[in-house]
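First the structure, in the form of structure tokens, and then the observations on it.
Of the protein chains in this complex, one is absent; all others appear in place.
When the chains are written out, they are named A and B in that same order, and each has its own residue count from 1.
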Amino acid sequence: MNKAQSSALRALAAPEWEPTIGTPALSSFEAARGALRRDLTLAFRQRGQLIQPLAFFAMVTLLFPLAVSPQLGRLREIAPGVLWSAELLASLLALEFLFRDDAQDGTLEQYALSGQSLTALLFAKTTAHWLLTGLPLALMAPLAALSLGAPASAVPGILLSVGLGSVTLSLIGAIGAALTLGMKRSGALLSLLTLPLSLPVLIFGARATQLAISGETLVAPLELLGALAVLGITLAPFAAAAGVRISLE
Amino acid sequence: MTWTWFHRLGSPPYVYGLARRLTPWLGWPAALLILGGLWGGLALAPPDYQQGDGFRIIYVHAPSAWMSLMVYTTMAIAAGVGLIWRIKVAHAVAASCAPIGASFTFAALVTGALWGQPMWGTYWQWDPRLTSELILLFLYLGYMGLRAGIEDTQRADRASAVLAVVGVINVPIIHYSVTWWNSLHQAPSVMRLAKPTLPASMLVPLLVMLLGFTLLFGALLLVRLRAEILTRERASSWIREALGA
Partner (left out) sequence: MPTRSLEVEDLHLWRGERHVLRGVRFTLGEGQALKLTGANGSGKTSLLRTIAGLMYPEEGRVRWGGADVRADLRAFHGRMVYLAHEPPLKADLTARENLRFWVGTRRRLTAKLIDGALARVGAAAFADQFIRTLSAGQRRRVALAGLTLCAVPLWLLDEPATNLDADGQRLVAGLIGEHIARGGMALAAVHHEMEVTGSVIELALAS
């Protein structure tokens, strides 16, 4: 086909990409919403997996009455520590599901090349991850606390503190999971990367839980947990996006 | 024009030569200052009225603890420079910092524990500074673990750089939260020696040690940096010229 023929053909068939020239056809916000919906759809298809972090959390909680003492008085004293240690470990375990599949099947690569903000797309993924693991864990934490002798009045405080703290844990986890992408065995390293960064959440979260159990006001540690969550939301998606890009190099 | 020095610092042969020339200029003063500081701290300074001779371990402990933070900051800055401007030498600097920093952190922990024995009657006390120092050691170990876990040097450089930058943002947060935690659970720590009221005979050797340790870090960094550059550039022709002569 010569040049004249091809340009004639071009004139006949209207270039179907023309509408996309200029700004991207889709805002990053819409793209991120799509990514969120996709992850929720997928999680619903594989809902068996979602039980695992919850079962793990319950298992860790169960270890302490057996290892320490069945007396609720003694358990109540260590309940905040037990709860938050279990929370940190369970959220660490759940990171397995965050990026691994998407890295393997090329979804992350397509995200990085989509012309949309990778930061926004990964933030959407992390949000989905929190909805699917962090939130259920937060809903389960009061049950675990009750089983360790916490009074019913402590339930709202515990729900709030674990819910808020798990936001930051998901975000820190996203950084760690992104940086360890493409490594064959990353389990132990992932915990070495994320647990030290998670310690402030543990400290403030356990304090809030302790105050909730003893019936005192827990505004101060909740504010600090909130500050950490805001900081995490602002910075962590950028670091995660950088990590994902590096893994694709 | 003002950027030429910056670009020259991106060239491995130039930095290799510079590091070789600078090492003695940092190494010898470091040795002299540390020897002088030890003499001043161990022999000249009077015993502490409360702690006796036990306090003298601060002449190693405090500079080590100071260096553990300073090396981490240096590492994060070098990593950030490497990440933003894609300068390989900056990544080599960051990579060279990590083992040195981890060693200083370890030294600070060991000397802190040794100091704790006469002061608290136990080697380990959950003192906020020691606890922070322990967490810092884990940050260093995580950084080195990530580097070791990624085979491709460039990817290891960039991934660990992101971690170092994230870590350096977190260090003050961790320190604050640990202090906050400690204030809830414990009476004020005994390890409050670096008061401004420290007499000059105690303070001067401490400052000399601080300077000595800083220069020691510089010298160690340059030695490690040369080894790091040699490993990374082993395929380049300039290496043969630099080593062959």
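By definition in this document, a contact is a pair of C-beta atoms (placed from the backbone, for glycine too) under 8 Å apart; a residue touches a chain by one contact, two chains touch by 3 or more.
These numbers come from a predicted model, not from an experiment.
Peer 1: Please identify which residue in A:Leu72, A:Ala112, A:Met183 or A:Leu231 touches the non-displayed chain.
Peer 2: Going through A:Leu72, A:Ala112, A:Met183 or A:Leu231 one by one, A:Ala112 is the residue touching the chain not shown.
Peer 1: Give the residue, chosen from A:Ala35, A:Val60 or A:Ala150, that touches the chain omitted from the document.
Peer 2: Looking across A:Ala35, A:Val60 or A:Ala150, the contact with the absent chain belongs to A:Ala35.
Peer 1: Tell me where the left-out chain touches chain B, residue by residue.
Peer 2: 86, 152-153, 234-235
Peer 1: Even though one chain is hidden, which residues of chain A still touch it in the full complex?
Peer 2: Counting over the whole complex, chain A touches the hidden chain at residues 1, 3, 6-7, 9-10, 13, 15-17, 19-21, 24-26, 31, 34-35, 37-38, 41-42, 45-46, 101, 105-107, 109-117, 121, 245, 248-249.
Keep this in mind: only the chains that are shown with their structure count from here on.
Peer 1: Please tell me the distance, in whole Å, between the geometric centres of chain A and chain B computed from their C-alpha atoms.
Peer 2: 33
Peer 1: Using the touch rule from the top, collect the residues of chain B that touch chain A in their complex.
Peer 2: For this pair, the touching residues of chain B are 83, 135, 138-139, 141-142, 145-146, 149-150, 152, 154-155, 158-159, 162-163, 165-167, 169-170, 173-174, 176-178, 180-181, 184.
Peer 1: Using the touch rule from the top, collect the residues of chain A that touch chain B in their complex.
Peer 2: Per the touch definition, chain A meets chain B at residues 175, 179-180, 182-183, 186, 189, 192-193, 195-197, 199-200, 203-204, 207, 224, 228, 231, 235, 239, 242-243, 246-247, 249.
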